[in-house]
Structures are given as C-alpha cells and as structure tokens.
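Heads up: the structure comes next, in structure tokens.
Right after this comes chain A.
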Amino acid sequence: MKRLLSSAGALAGLIGLLVVLNGGAPTWAEDGVTDKEVIIGAGMDLTGAVANWGVNIKAGMEAVFDRVNDAGGVHGRKIKLIAYDHVYQPPKAVTNAKRLVERDKVFVMMGHLGTPTTKAIKEYLEEKQVPNIFPATLASMWTTSGKWHVGDLASYADQTWLIIDYLVNERKIKKIASFYQDDEYGLDGHLAGKARLKQYELAYVAEVDYKRADIDFSSQAAKLKESGAEAVIVQAVYREPPRLAEQCHAIGYYPQFIGPGPIVVNKTIELGGKHVEGLIGVEVYPLPTDPGPFLDLYRADMKKYFPGLPPDTTNLYGYQKAALFVEALQRTGRNLTRDSLLKSIESIKDWDPGWGLKYSYGGDNRRGMSRVGRLVMVKNGKWTKMSQWIELKEGGRR
Partner candidate 1 sequence: MVEILTSQVVSGLATGCVYALIALGFVLIFKATDVVNFAQGEFVMASGFISYTLLIRFELPYWLVFLATIALSGIMGVALERVVVRPIMTAPIFSIVIATIGASIVMRSSAGILYGYDVLPLPTIFSKDPIHWGVLNFTLMDAGVIGSSLVIMVVLYLFFKLTKTGTAMRATAQSQTAARLMGVSVGRIFSLTWAISAGIGGVAGVLIAPIIYLDPNLGFIGVKAFAGAILGGFGSIPGAIVGGMLLGILENLSGYFFNAGIKQVSTYILLILVLVVRPGGLFGAAPIRRV
Partner candidate 2 sequence: MIDLSVHQLALNFGGVRAVDGVTFSLHEGEIHGLIGPNGAGKTTTFNCVTGFYRPTGGTIRFREREITHLRPDQIARLGIARTFQNVQLFRSMSALDNILVAKHSQMRTGILAEALALRLVRRQERMARGEAEELMEFLGLMGIQRQTAGNLPLGSQKRLELGRALALEPKLLLLDEPASGLNTSETQVLAQLLLKIRDRFKLTVLLVEHDMGLMMNISDTITVLNFGRKIAEGTPRDVQNDPEVVKAYLGENSGAERR
C-alpha cells in the first residue's frame, strides 16, 4: 500500500515537472500553436524532377519567416516551417502529409508544392480539417474546392486563356498544338485551352502528352512537326521546354513555344540556351528584377538569409506566399485558430505588399490576387516583359 502511494506521488511529481518544463502555458486548442510558436508544414520536391522549384520556394518562404522571427515573430509567436521531400511523387506526398499532421501536429499546410502531389493529399487534409494555405500549384481546383483550400494567384487555366487569346488575336495563329504533362497539372491548362479554342471555333492540331520525369521528347517533337502547328503550348515545368525545343529544332521544326508560369524560371534558360530564345511565358506576379519596395525587401532578405540563391521567380513565388501568410497572421491576432486564420484571410481586400499588384479575398474568391497576368519572353538569355499587366478572364473552371 505504501509502495503504491509513493509511486502515485512520483507520478504526480513527474506530471508537475512536465507542466513546468512546458512553461506552464495554457494549452491552445489548436495543433501546432503554442504561446511562443506556430508550426506549419509543407511537402516540397527537394530532390526530384522539379527540385529547382521546391528548394527555392522553401527558401523564399523561410526568408520571410526568418526576418519576421528575428524581429520577434507575429504576436509573440515565431513561425516554424517543417518541410519534407516528396520528390514530386503523389504517394510520398501522402505519407509526408500524415507525418506532418499526425506526428508533427502542424497548424496548417502552407505552400505545398505540385498539382498532382497536392491533389493527392486534398481529401486527407479535408478529413483532418487542416487548412491547405497557398499551395504552390495554380491549378484552378484550388479556387473552387471549398473551405479548406486557399489559393493565391491566377490559375493555369486563366493563364492558358491569356495564351490562346494572344496567339489567336495578336499573332493570328490558328494552328496551335498542346504539349502537356499527363497529370492534374498539365491537364488544367490543356483542357482550359481546349475550351477557349472552341469559343474561337478552333481546336488543337495536335495533343501530345508526356509523363512526369520523362527526359526524351523526340517522338513528341515528331508528332508536333507533322501536325504543322505554328505554336506549341507547353503545359510543362522547366526541364521539358528546353529539351522539347532542342529536339524540335533537331528535326528542323521551329514553332512558337509558349507556356504558363512554371516555365518562367531562369533554369529554363540555363538549360535551353539558344534553343529557348523567343520562348514566351505567362507571369502572374512581377519579375524578381522589377522595382518596388516589396521587391527591394525581397532582394535584401534573400541576400541576407540565402546568399547562395540568386533572386529567381521560384523563390519570389515562395516569398510572396509567406508574406501573404504573415499578413493573415497579423490580422488574426493572439487568438490563433484554424477558423480565425481562414476568417482573416477572407478579410484581405486590395492588399498590396508593395509591388503594385493587389490580393483580394471574399465571397467565393479564393484566388487572392486579382486575376492578372502578363507575357514575358526570353530575349538575349533573359526573361523580358512583353506586355503590361492585364486582367485575366476566368479560365474554364473544372
């Protein structure tokens, strides 16, 4: 009996000790939120086919968080990002998401990379009621998927409408082909383009697909050449357009290549060299070299926290996500829950971080930034502005 009592005493003491070690903090109702910290999670491709995007988005986000944390955090809480490598493979993304939600107990998923990979964890996040904030995919599905998913910029579908309008109206090109990644990413723009062409009473003259991580496109090049397409829309990332262009040129075929945001990366130029001269891309946010106080801050932060990574559209993409997230945390205040965070994101209206473009939410607009975009082209080995910002039409929602 005596023994039992003393072990009970020891147990009580231990619990007391744990409470003290924990800072005696009042426990927050929400996972990942403590008095001093908010833990957020992300799945990134750090070692796979789109690692250039993954590594840079993570760095861009961390540059913002590091600066904010150095200044004491948001409402006394430091932001801690846990990112795991999913290698751009959906099954790994699911495993990582479970680890983040169930073991690391993250507050929200933030900046999760890739359309197929984020789609793979969509239902899981809904079931666990973990918000999917600003995923690093601009597929149109994130603007229409309900409460738990919040996008940030104009979708691939919107961008593809801009591409088609440009090709048909300004370039007077009617023979347009689509080269697309055979997954949710590539299909988003591919199908939107098909719908837009239909409105012009046109259709793709060739539709050729490729698989993620494919490295040889000679058969695609041959088919495109046979179709006689004058323009090829590349619903791809940064590896494929240079290689495709090279292989088209190898068979004496020189169409206009044009594609959405993910191809607008310095890496595309580094890989493609002369073969990507004249390649056109769609931008939905300014170039890293553009003027503006927000971009000055961005360049300073990158230099300070990631001196090894030069400014690039990839890390700017992560950077603007993190800045938007910090703004939402600011608006939420001390009482941070998943619901209160989502509410304060809804409250963002015409917010300009200082680069001339505004984010707006509210109603069913989960898109954030007003639907704007502009065309950029590779000229003398540099991405160069071709047009002013234009309001994008709403590319067919799927």
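Behind the choice of candidates: all candidates are chains of the complex that A comes from, given by their letters.
Operating definition for what follows: a contact is a pair of C-beta atoms (placed from the backbone, for glycine too) under 8 Å apart; a residue touches a chain by one contact, two chains touch by 3 or more; residues count from 1.
These numbers were taken from a predicted model, which means no experiment stands behind them.
Asks: Out of 1 or 2, which chain touches chain A when the complex is considered as a whole?
Replies: In this complex, the candidate that touches chain A is number 1.
Asks: Quick one: in the complex, what on chain A touches candidate 1?
Replies: So the residues of chain A in touch with candidate 1 come to 46-49, 51-52, 55, 182, 208-211, 213-216, 218-220, 222-223, 225-226, 238-239, 243, 246-247, 249-252, 267, 270-271, 273, 275.
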